[in-house]
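Working notes, beginning with the structure itself.
Every protein chain but one is kept in place in this view of the complex.
Then we have subunit A:
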Amino acid sequence: MPNLHFELVTPEKLLRSEDVHMVVVPGIEGDFAVLEGHAPFMTVIRPGEIAIYSSATTVTGRIAIEGGFAEVNDKGLTILAEAATEVA
């Protein structure tokens, strides 16, 4: 059930803006998953891969990102990445 609003932005463009179920993000102090209703949170991210889940079990996308930071607020999750490439 996609209900978390997720945005991935790089300096060059807005890469993703969609509703998803869950996103797993490589935070600087460890990976974390964001679901709907996550508490407001902000962290620096380390270079790695984010995984986008459209439901609890299906991964719909993996994107390699190169540092930046993630912000969770009541509107959803926003990742500001320096660079991002889709992983097949």
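Keep in mind that, in the parts below, a residue touches a chain if its C-beta (ideal position, glycine included) is under 8 Å from a C-beta of that chain, and two chains touch if they have at least 3 such contacts; residues count from 1.
By definition in this document, contacts and distances are computed from a predicted model.
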{"item": "Record-based protein name (UniProt) of the chain missing from this complex, from \"ATP synthase gamma chain\", \"Phosphocarrier protein HPr\", \"FecR family protein\" or \"Putative DNA modification/repair radical SAM protein\"", "value": "\"ATP synthase gamma chain\""}
{"item": "Of A:Leu35, A:Ala64 or A:Leu80, the residue in touch with the unshown chain", "value": "A:Leu80"}
{"item": "Subunit A, residues in touch with the chain not shown (by the definition above)", "value": "9-14, 27-29, 39-44, 68-69, 71, 73-74, 78, 80, 82-83"}
